[in-house]
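All protein chains but one are shown in place.
And then chain A:
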């Protein structure tokens, strides 16, 4: 048995950047803002690299795919520098792609690459959909283990531990399968210098949705994007009595 791993990676506004809503209130301001790899995707990539490193000869190939604007190439170069072997960019321009369309595109890539293990972030930090992995599993008819906090490989069986309220939950499945990653699964590595140079020579295939026979159509319409109302400042009370009185005033007790 050998693994052909597919890791989808998304280009998003850097998690350390405070998002600002644009003037037209149609979305988040993206001009002059730093973009990076979605942290959950970074964790998914790290996990695939770890699987390769701790199971000699098991992994045949790690293929990274990104669906996004031409600039998403930067994210793929990072993925290649971290250790992915090959990559595909599905260039959709500035079009926003909904999870179902993403899943359909990924299904085509899975077939093209003949992947038998897909590791992807449980969600992207821009739209927080947390749907793509699940939809892809539905389209492919594969078993899925979402929100992984630990992944173990035993022969052709993979067990995935997830953190749940009050404990943990372990799922087992045979290949092919889909895993989505949670925050505490691992800690992504830094990119080493020599690998940045090597990454420039690694394959990066560019496709359009048309090349894959996929029509991107939106099912959702964004009416308006607004910041949540600001929380009013708190008050300090001098005594317990005053606290009780205040709570009564606002009918909390």
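Observations on the model:
Keep this in mind: a contact is a pair of C-beta atoms (placed from the backbone, for glycine too) under 8 Å apart; a residue touches a chain by one contact, two chains touch by 3 or more; residues count from 1.
Please note the rule applied: contacts and distances are computed from a predicted model.
The chain not displayed here is annotated in its UniProt record as "D-2-hydroxyglutarate--pyruvate transhydrogenase Dld2p", chosen from "tRNA (guanine-N(7)-)-methyltransferase", "MMS19 nucleotide excision repair protein", "D-2-hydroxyglutarate--pyruvate transhydrogenase Dld2p" or "DNase I-like protein". Interface note: of A:39, A:69, A:138 or A:176, the residue touching the hidden chain in the full complex is A:39. Here one chain is not drawn; of A:48, A:123 or A:161, the residue touching it is A:123. Those residues of chain A that touch the chain absent from the view are 14-17, 19, 28, 32, 34, 36-37, 39, 78, 123, 125-126, 128, 183, 187-188, 190-194, 196-197.
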